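With one protein chain withheld, the remaining protein chains of the complex are depicted in position.
Each chain carries a letter (A and B) given by its place in the written order, and its residues are counted from 1.
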Amino acid sequence: MKNPILNWFESRLHLAETMGPSITHPVPRSAKWWYVFGSMTLVLFMCQIVTGISLSLMYVPSADQAFASLNYITFQAEMGWFLRAMHVWGSHLMVAFMTIHMIQVFLFGAFKYPRELTWIIGVLLFVCTLGMAFTGQVLRWDQDSYWGFSVGMSMAGRVPWIGPGLVHFVLGGAIIGGEALTRFFALHVFVLPASLFGLIGVHLLLVIKKGINEKPTPGVLIDKNTYEEKYHDLVKKRGMPFFPNAAGRDMIATGLTLALMLVCAMMLGPSGPSGEPNPTFIETAPRPDFYFQSIFAVLALLPPYMETFLILGFPVLAGATLILLPFLSGGGEKSWRRRPISVIFVLALMLSLGTLTLLGYQSPWSPVMNAWSGIPTPIKYVKGRTPLELQGAIVVQNKQCRNCHMLDGRGGQRGPALDDVASRLNGDQLIRQVIQGGGNMPAYGKNLSPEETTALTAFLSTLTNEWEHEPPSGYPMKPRPTQDPVPPFLPDS
Amino acid sequence: MIRVALVIANLALLAACDWMPGKPTAPEINRGNPASIHGFTNLWNVNCQGCHGETGMWGAARPLNDPLYQSLVTDEWLTGTISNGIPGTLMPAHAVSMGGHVTDEQIKEIVEGMRTHWTGTPPSYAAQSPAIINVKAPTGNVAAGLVTFNTYCSPCHGENGVGAMAGSPVDNSFLALASDQMIRATIVCGRPDVGMPDWQGNLNGKPVPQREGLAPLSNTQIEDLMAWITSHRVAFPGQPYSKDGNTSPGF
Partner (left out) sequence: MGENFDYKTAPDPAMMGDPSGPEPSRRGFLFWLGAALNAIVGLAIAVPVVGYIISPWKSGGWQKWTPLGNADKYPKGQTRLTSYVNPFRTPWDGYTADTPCYVRRMPSGDFTVFAINCTHLGCPVRWFPESNLFMCPCHGGVYYADGSHAAGPPPRGLYTYETRIKNGELQIKAGRLPTLQQSA
């Protein structure tokens, strides 16, 4: 050590002495670009700390002020919106890269002997990160956040035996209000970050002590008696120091990651705040954040009898499987080329998550709550209709049919589109379907008068591809035969 | 010096900032709060266009963007109808006090908006038109009504109202859903969008061929028509299994 000043510090801190071997620890040469995802996640976490602390300078964690302070940060504080955008995109990307990191580790067999504990700590890091994502969404304290919280509590309320107690424990009181927000604030800024710091420390320590997984060679099985010896041989003879050789790749990757986050923040902006979290503003259609879209979709599509099990059992089962994974499959083949089931599993998981997320964004199961008064009857279905049929068209609007059924591509998608309903159902079948409902349609029997049903059926009977009386454009009407929508039938004669 | 540099850097950042497409423009504080919607077009689009059409025409329900109709209804009547709906018909009550979610202030905005946004000129005979609001139960002559109907209306609605190209106006289900008010307004103002002429025999300012050579409908004729049409109301409308509708279907 030439520099006397540095030497003075070093003789007191012993930094180079203690950290030196760590940052120059040898890594296998096969650790190429595949191994950068962990660093990418870590750098995003550090960035989250910076933007998070900055946001805490103006955020007020109080139920009556939080929303106002968020709007202040977003619309008045200088660059405030950009800070919020960076924080939310940092969070999205952190979840994304952490998932990729996990998949890479899984496919390269890095969770196997002797790195079981590294994997387990990683699973805990994943759980804590998702916890940060959910608590962060709650802190946004807008309508989506408020009702997302309500959904979370409805799930917690399903836990056998302790459900109700648990709900109030999480809420810190009776309802979603001030005490609930501060609990989540404490989790988001103290408890979870501290856990993350601690876990990351252990994770990195293990990475150094147990070494980075060598790129697996297909056909080479793990021998627990000789693995460590062989690995040390490998890195000693043919390895390279992490710093500066392998670190270069990591730094390029982390730089690009942060650049990606900046671009996302610039182009796509912050998330919300989407509306005052006033519970009396009920004319809202809450939607979850990106990571929960798949859960949102699953909960709409599951048969009800499986729901409670899946809401409560699946996370526990998934967590347990992940933690137990190194013990269930701790040895044997490492390479994904010889582990077809693992590859299929990852592909299936990604496909289903992707599909469910996409479906979550489309949410065809959600009624369009304002369709009945806000989406007009298509003009082509007004043209040439009789007075009765026009009343039927009003019934379609007035009775909220449009909330779940599309006409000419507009309206809800919960039920089938009605544009060609008359080619599928005849008059009697239409009446039966309307009166009795079925297949996720409420029975309208009690809610429609006979004249409304008749008018509705008359209108729906004109909705067919082959309606021969469609008037030509230019002239409003054209002669058509008298219509008797329902054949007369006397049951008691 | 440092200060100046900081200010310049700051300005550069701010300038850059407005270029960024991600910058949010307006807070969305009132989402989910229908009382916060303002402006005629916004209110119309949320509350009215479903039935009355995007432009106030070509909806399933009565076209309101009709200069003759607008000249015959008063602000009070429109306000009352929007607020309280028309009981027995498909027009729901919208006022908050009636269980709807349109505030009195917003209803005023809608009524004023209809007057100012739709600028069609009413026809010259608008002032002589028979009244269409505050309609009382018809007192006309049913037999005379049938004669008038077969003279004026049958070309489109069929002899005795059995329905031709424009369908039957005496179907018992239709009559159960249509108020006297609505029937009278339709006879007087027609439906300019779907092609029904007004009491003068004009459709959008031009006489229709079916009414050629016929005098405008008189108030008495309208009363007779009303009487004949509403005489088709039955005790049990819309019963598919009861032929006349005056006896209970029995279940």
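Things to note:
One rule holds in what follows: a contact is a pair of C-beta atoms (placed from the backbone, for glycine too) under 8 Å apart; a residue touches a chain by one contact, two chains touch by 3 or more.
Model, not experiment: these values are computed from the prediction.
Touching the missing chain, out of A:14, A:209 or A:224, is residue A:14.
Only one residue in the set A:114, A:131, A:241 or A:279 touches the chain that does not appear here, and it is A:279. Interface note: of A:222, A:404, A:422 or A:460, the residue touching the hidden chain in the full complex is A:404. Along subunit A, the points of touch with the absent chain fall at residues 1, 7, 10-11, 14, 16-17, 20, 62-65, 146-147, 150-151, 153-158, 162-169, 171-179, 276-280, 282-286, 296, 299-300, 302, 304, 307, 365-367, 369, 372, 398-400, 403-404, 414, 437, 440-444, 446-447.
With the whole complex as reference, residues 90, 92, 99 of subunit B touch the missing chain.
Here is the rule we use: only the chains that are shown with their structure count from here on.
Across the complex, subunit B meets subunit A through its residues 10, 13-14, 17, 20-24, 27-34, 45-54, 58-61, 90, 92, 101, 156, 158, 162-169, 171-174, 176-178, 193-195, 236-241, 243, 250. The residues of subunit A lying in touch with subunit B in their complex are 67, 71, 74-75, 78-79, 81-82, 85, 143, 265-270, 272-276, 278, 281-284, 370-377, 379, 382-391, 393-398, 402, 431, 449-455, 458, 476-480, 482-483, 486, 488-492.
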